[in-house]
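All protein chains but one are shown in place.
We just call them A, B and C in the order they show up, numbering each chain from 1.
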Amino acid sequence: MATPDKVTDLTSAVAAHVRDGMTVALEGFGHLIPFAAGHEIIRQGRRDLTFCRMTPDLLADQMIAAGCVSKLVASFFASGSAGSLHEVRRRVENADPKPLEVEEYSHYGMVCRYQAGASGLPFFPLRSYAGSDLPKLNPLIRKVADPYGGPDIYVVPPLRPDVTILHAQRADRSGNVQMWGIVGAQQEAAYAAETVIVTVEEIVEEDVVRSDPNRTVLPSHAVTAVVECPGGAHPSYTQGHYDRDNAFYREWTPISRDREAVLGWLEEWVHGVPDREAYLDKLGAERWAGLGVAPRPSQPVDFGRRRVAAQEAS
Amino acid sequence: MATPDKVTDLTSAVAAHVRDGMTVALEGFGHLIPFAAGHEIIRQGRRDLTFCRMTPDLLADQMIAAGCVSKLVASFFASGSAGSLHEVRRRVENADPKPLEVEEYSHYGMVCRYQAGASGLPFFPLRSYAGSDLPKLNPLIRKVADPYGGPDIYVVPPLRPDVTILHAQRADRSGNVQMWGIVGAQQEAAYAAETVIVTVEEIVEEDVVRSDPNRTVLPSHAVTAVVECPGGAHPSYTQGHYDRDNAFYREWTPISRDREAVLGWLEEWVHGVPDREAYLDKLGAERWAGLGVAPRPSQPVDFGRRRVAAQEAS
Amino acid sequence: MSTPLSDVAPASTEFLAAVAARQLVGKHRVFAGVGLPTLAVDLARRTVNPDVELVYESGICGAQPEGLAEGIADSVLVSGAAAVLSMPALFGYVLQRGHVDVGFLGAAQVDRWGSLNTSFIGDWDKPTVRLPGAGGAAEIMPNAGECVVVLRRHDPGALPAELDFCTSPSPVRAHQEDPRMVPPGHGVSTVITPMAVLRRPDKLGELEISEVHPGLTVDDVRAATGWDIPVAEDVRETDRPTVEEVRLLRDEIDTVRLYLR
Partner (left out) sequence: MSTPLSDVAPASTEFLAAVAARQLVGKHRVFAGVGLPTLAVDLARRTVNPDVELVYESGICGAQPEGLAEGIADSVLVSGAAAVLSMPALFGYVLQRGHVDVGFLGAAQVDRWGSLNTSFIGDWDKPTVRLPGAGGAAEIMPNAGECVVVLRRHDPGALPAELDFCTSPSPVRAHQEDPRMVPPGHGVSTVITPMAVLRRPDKLGELEISEVHPGLTVDDVRAATGWDIPVAEDVRETDRPTVEEVRLLRDEIDTVRLYLR
C-alpha cells in the first residue's frame, strides 16, 4: 500500500511551516525537548512568535534572547532542575532589552488547554484555582456553573497552536510516531495544532511501528512533517538513546545571567553551525559518548496473528 | 522492596467487593470482556446491580437473565458483531419477565462519563447531542454556557462505579496492570471506580512490568485485587492469547431468543461449573485450540539505564 | 477501455457495497462500521482508493487486516495496525477534532434532513422494537466531514416523514435547537438504498434522488419514500458494479459470505 511520504529535512520543515507571528508549541516535559527544531527557528530568524511550552526550559531563554518570541504561554518559569531563566527574568522584571508578554497557567491548566484544543472543546474544567490569584492575573481562567448542582468550577480555554513541534524516538516515513519514557502532554499538544512537525532519532520501517501499534502516540493523520534528527533533544534527553547533559544545564546558568554571553553562545552554537549534525560534531564525540546509556530493553509482547491469515501467508 | 500483594482468587474477589445494589462497571470494548468475572457474579447470586457497560454484549444478556441487574447504563444495545440481545429486548419491549431500567448515552458520552469520574470532575463536555432526542430521553445529559462566548455545549455527569472489573493480559503481584491491543476506556473506567478488580491471563514478575513502564495502563494504586484467570475473556478475546469465539456469538442468538434456553445455558455453563478453569475444561481442548493465534511479537524498545548505575550493579 | 459490468441485482449486497465503495474516491480517513461498510471499505482499498486510512471507534487507526473483520474490535484489525489509541483519544482527538472525512453509518430510519433513528421503533417508553441505540453514531454525525448511510430497505418505514426517535441529528436539527450549535460536519451527504442513491448537497438542506438503480424509475423511488422527495436536476441511472468488483467481493473479500447475502 502506498502511503504519503512525510519525511523532509529540518530546514525545509521550519521554512515551510513556521512563519512570523505564529503560535508555536514546542513540547516535551523534561524529556524529548525539541532543541534542534528550536535552534532552526532561531537560525531562520523567525519573529513575533507566541511561544507555548509548559516548562520553558533554557530553550525559551535561547529563543527569547534570539528575538524570536513576543509572547510566552507557560506554567513554569525556571529551568527543569532548578536555576532561573535569566533572559526571561530580565524581560519580565526590567523589560530588558524589551518587554515580554506572558500568559500564565499551572501545569494542569496547560495540559487542560491542550486537551481542549485537541478535542475541539470550547473549554476544559479542572479543580484548581479556587482561592488563587492566578485567575486575577490571567482573565482567561474563568468559571462555569455546574448544571448538576455542585459548586462552580474553573475552566481554561483551548490552546490551538498553529504549529506544534515535538521530538520522538522513531517514526515511519508516513508519520506514525512512537515514543516512550515520559510522554507528557505531547499527544494533546499535537492534536491541538494545525500543523505538526516531529523530529525523530530514527526513521524506521513501517513494520517496526506496526509490530506495536499501542506504542504509536501520533498516527500519521496527526503529523505534517517528519525529520530524522539524531541527537535532536540535546541538552535534554531521549530515553534509551542518550541521557540529559546535566553539565550543560549547569553551565547555562552563568551564561544566562549575561545577555552578551547568551548572544555569543547563540552565535557560536546556533548561527555558527548549519544543522544538528554540525552541532553534535562541535560538541565532540567524547562529550556525546559520556551521555550514552547502557541497554535496558523492554520485554516484547505478543500481538498474535489470525492463524488462517498466517497460514495463507506462509 | 516489599510491595502489597493483591493477588487473590475470583471467588474471593467478587465475594469481598461486589455487593447487592452496587453500581458495577465491566468494561472492555469488544476485547478483554471480563466474562469470567461476570459469571462469578451470577454464580454468587448478586442482585439489584446497576450494570455499566458501553456495549453490553451478550454478557449483559446473561447477567440480566440471571437476575443480577436492575438497571443498565450503556450506549449500545446489541451484540458486538450484530445480532440483538434478546433478553435486553424482552425486558425493554415487554417487561418480560420484569422491567429493566435503562440509562442511555452515546459511546463518547459514556467515555466522557468515565473521564469525569476518573478525574473527579462534576461534568465532562462533548460536541454531541445538539438536535438529538437523547437529552430528552435522558435528562442527565445537560447543557452549560461557554464562558468564552461560544455556543452552549452538552455535558454528561461523572460515572463513579462502586466496582470496576476488567480483564487484561498481565499484571504483577502488586497490581500494576498491562494490556495491549484495544484498550478502550478501561483506564478511565478503573480510575472512576472506588474498587477495581482485574483478572489477567498471567501474573508476571515485577521486572517484566518494569521493563516497559509505558505499557502499564493501571498502576497498582488504582487496583484493589488481581486474579490470575487464563481464558477469562472467552467468548471475547485477548490480543495475542486467543481469538474471539465468533461461533459462540452466533450460537448465542438462538439461545438469547428463548428465555428458557438462556436459563438452561446459565445452569450448565455458569452454575454448573465452579470456576473458569472448569468452564474451559468443559469447552474442551479442541475448541480452545481452534481459537489459538500465531505469534506476532512486538519489536522491543530500549529504555536505557544510567551507565554509572549499570556499572555499579555489575 | 470497456469494463465488463455485472448484472447483480440492485438490491444485492454486492451492488450496495460497490456503490458505497465509490463514495470513497479522494477521501483520506474513513470511520468504518461493521457489515456492509466493512465490505465497501475493503473494496475501495482494492479499487478506487488504496490509500484510504481506516479508523474504528475501538481506537484502531490505519488498520491493514490480514483477514475479514467480524466487528470493529476484531483482533485482525489490531495486528499490524499503525496505531491503537484509547477511546478518549479516538473520539476526542481524532473524531471530535475533525480528522475523519467520511463516516459510514447504518440506521433503521432516515428522514429528509438525514437525521437517523437507531434507538426505538414505536414509543420510547414501551417500544415495539428496541434498536441498538446511539453507539458512536451520535458522535460521527456531527464530527465527520460527511456521513454515508447504507440502508437495506427502501420503504416509508425506513424513510419516514417523521422519525420515531432522533438518535443522530442532522445539522438541520442542531440548527433548530440553536443556530450557534451547528456542528462542523456536513451530516448525511449520501444515502444508498436498494433502489437509489439519495444525496443532500446542502448542509442545511434536504435529501434528493440523485441516482436510480437499473430497472427502476424515479416514480418507483418516490412512491417508496415516506415524504415528497425532490429529484436532482441531473438524476441518472446508478452505475452497475463491474464484474471485477463483484469478483473481489465474492472471491477475495468475503469468501465465507459473512456479510454478502
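In this text, contacts are C-beta pairs under 8 Å (C-beta built on N, C-alpha and C of every residue); 3 or more make two chains touch, one makes a residue touch a chain.
None of the values given here were measured: they were computed from a predicted structure.
Engineer: List the shown chains that the missing chain touches in the full complex.
Structural biologist: A, B
Engineer: Based on the whole complex, identify which of B:R19, B:R142 or B:R305 touches the chain you can't see.
Structural biologist: Candidates B:R19, B:R142 or B:R305; residue touching the omitted chain: B:R305.
Engineer: Quick one: which of B:T23, B:N176 or B:T224 touches the chain that's been left out?
Structural biologist: B:N176
Engineer: I'm checking contacts with the chain that's been left out. Which of A:A15, A:I182, A:I203 or A:A261 qualifies?
Structural biologist: Final answer for the missing-chain contact: A:I182.
Engineer: Of the residues B:A118, B:I182, B:V270 or B:L283, which one touches the chain left out of the display?
Structural biologist: Residue touching the absent chain, from the options given: B:A118.
Engineer: What chain B residues would touch the chain not displayed?
Structural biologist: Within chain B, the residues that touch the unshown chain are 1-4, 115, 118-121, 172, 174, 176, 187-188, 191, 206, 209-210, 213-214, 216, 218-222, 303-306, 308-310, 312-313.
Engineer: For review purposes, identify every residue of chain A that touches the missing chain, sorted by number.
Structural biologist: The missing chain touches chain A at positions 29-31, 55, 74-78, 80-82, 88-89, 92-93, 104-109, 111, 115, 126-134, 137, 150-153, 180-185, 187-188, 237, 239, 243-244, 246, 293, 296.
One rule holds in what follows: only the chains that are shown with their structure count from here on.
Engineer: Among all other chains, pick the one whose mean CA position is farthest from the mean CA position of chain A.
Structural biologist: C
Engineer: Per-chain C-alpha centres versus the global one: which chain is nearest?
Structural biologist: B
Engineer: Averaged over CA atoms, how far is the centre of chain A from the centre of chain C? Could you give it in whole Å?
Structural biologist: Roughly 39 Å, centre to centre.
Engineer: State, to the nearest whole Å, the distance from the C-alpha centre of chain A to the C-alpha centre of chain B.
Structural biologist: So the centre of chain A lies 35 Å away from the centre of chain B.
Engineer: Between chain B and chain C, what is the separation of their C-alpha centroids in Å?
Structural biologist: Roughly 29 Å separates the two chain centres.
Engineer: Give the residues of chain A touching no fewer than two other chains, as numbers and ranges.
Structural biologist: 120-121, 214, 303-306, 310 - these are the residues of chain A that touch more than one other chain.
Engineer: Where in chain C do residues touch two or more of the other chains?
Structural biologist: In chain C, the residues touching two or more other chains are 60, 75, 78-80, 84, 92, 96, 143.
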